[in-house]
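Yeah, one chain of the complex is gone here, protein chain that is, but the others are all in their spots.
Moving on to chain A:
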Amino acid sequence: MNTLNTTVTSEAEMPEENVVPVQEEKPAETVIEEGKTVGRPFSDDAKFKLRNVEVFYGQDRAIKNISLDIARNEVIAFIGPSGCGKSTFLRCLNRMNDSIDICRVKGSLHLDDQDIYDPKRDVVELRARVGMVFQKPNPFPKSIYDNVAYGPRIHGLANRKSDLDDIVENSLRKAGLWEEVKDRLDATATGMSGGQQQRLCIARAIAVSPEVVLMDEPCSALDPIATAKVEELIAELSESYTIVIVTHSMQQAARVSHRTAYFHLGHLVEVNETNKVFTSPEHELTESYITGRFG
């Protein structure tokens, strides 16, 4: 520390107690360094390879130089305070941000080594591969059957009525809804309970055999029982799909995900095994957030 001291006093003359650091250093972990994520943001078996991603809303930079791999068949949870950019980042993965005029996405985003933002890319095909479930259940004002059959029909996945029936049944079974609705497939979907509607939306998303399911706070409008059913479903789906879930419930992230990513003011601060994040996170900000020290 003496070498840092700029006063002319020589070391020999200086009383012991005066030998203090020139400036108090902050612990390194409390500082966010742009583009630097602590923990394990990368994977050897990446489904998504995302590098130096930046998202602008007009002049505002909502996502600041984020690099992340999302592994095949993993459940990764995005957590962070409101406005931290987790939903914005999620929506980059199937180009849902395209619908917002002032939104620009920079950086390299690849799904299975194919550029997601290639101008020649068919966005409809991309969204069939990367399905999405939203915060509020949003079934079409149609019958339960037609809600699930909608995607397979427009994508031409079934040639015969019996094929379509199979897809509808399988999707509803995977979504854990079949037993509850098999006798009333013609009933209107909007008459179902909130939890059932959300599981119907999941069934609709998986009916087109996506590879990835994005979930933007899928349980925030559901009661604990319906939430438990959706979480159970996530665990089952993770055997065959890659799942990215944005959640405000830390306990939910802890329960369902393999890895957890903590976002803060547009930065990706930490990505680690979920077990590690909730028992001994590496970054002070992650710790502060998950232990309820700031909101």
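One rule holds in what follows: a contact is a pair of C-beta atoms (placed from the backbone, for glycine too) under 8 Å apart; a residue touches a chain by one contact, two chains touch by 3 or more; residues count from 1.
We take it that contacts and distances are computed from a predicted model.
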Message: Not counting the visible chains, the remaining one has a UniProt entry; which protein name from "Heme exporter protein D", "Probable tRNA sulfurtransferase", "Phosphate-specific transport system accessory protein PhoU" or "Sulfite reductase (NADPH) hemoprotein beta-component" does it give?
response: "Phosphate-specific transport system accessory protein PhoU"
Query: Thinking of the whole complex, not just what is shown, which of A:K49, A:K174 or A:H283 touches the missing chain?
result: A:H283
Statement: Missing-chain contact among A:K36, A:R104 or A:R293 belongs to A:R293
- request: For chain A, enumerate the residues touching the unshown chain of the complex.
  value: 27, 29-30, 250-251, 254, 278-284, 286-287, 290-295
